[in-house]
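Working notes for the structure below.
Here the complex is missing one protein chain, while the rest keep their positions.
Take a look at chain A:
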């Protein structure tokens, strides 16, 4: 039916929905819509509890992470050790609480770095109509083609000591890992954002904004970026999980945190040799990573839906 304009099927219920609330602020409207996404709300609750657990945990469970007790090796969960013990008799719960701080912080920080860099590069490339776009895409392709492990080795050998001097042992490694993981994972986001910008910048509503005197900056921030944000959120949530896993890979290779610092990934790797006698050792950190990744993915889903006014919730 051309030449004709069909109202979207969602039109009717949406009118009814917005008729109730008279002029609510966009932030509150987004929150109202997010709350109605049940899975996302449950996930937000789970993630909130995980974060709360690792933050206040040490006060509620004041057991030292490196208290070695050879009389309690590889014990299953009990009242004394709710998550059991490892091969040195260290309390896994205490180690997980400590390691969770690092894992969650690394995951979230690396996601922020990767998404931030990716969006900036993608947006600049997507807005540019001259030489900047090909140049930035060359850079992106270059980063994609870099062999990551040798590069990591190089970066860590070159900068570990300097960073340690500035931020302290753990701080230095943290900054290094976040920068390395974030710096090597922004390319998919950049490509995604660029592609979105390419299609959106030709849309008539962007042209309409331009025709009413909007600067390129305003076109980008008010019109193009909000419409490109859906896929970016999804990509960003995937970034979190891969950053947590990447951190454990690095730790496993001896490139990340020192072996005595128990991140979730580290715990998993340590547990793998005793999987047959002490499955609980791997299960708890595994479950923690699983829950984190899952809940962040669902939160991303919910955010994407809540931010899209066309979707009726």
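We take it that a contact is a pair of C-beta atoms (placed from the backbone, for glycine too) under 8 Å apart; a residue touches a chain by one contact, two chains touch by 3 or more; residues count from 1.
Note that contacts and distances are computed from a predicted model.
Only one chain is not pictured, and the protein name UniProt records for it, out of "NADH-quinone oxidoreductase subunit D", "Electron transfer flavoprotein subunit beta", "Glutathione import ATP-binding protein GsiA" or "Chemotaxis protein CheA", is "Glutathione import ATP-binding protein GsiA".
The omitted chain makes contact with just one of the residues A:101, A:164 or A:210: A:210.
Residues touching the missing chain, restricted to chain A, are 1-11, 14-15, 18, 22-24, 203-205, 207-215, 218, 222-223, 226-227, 307-310 (touch as defined at the top).
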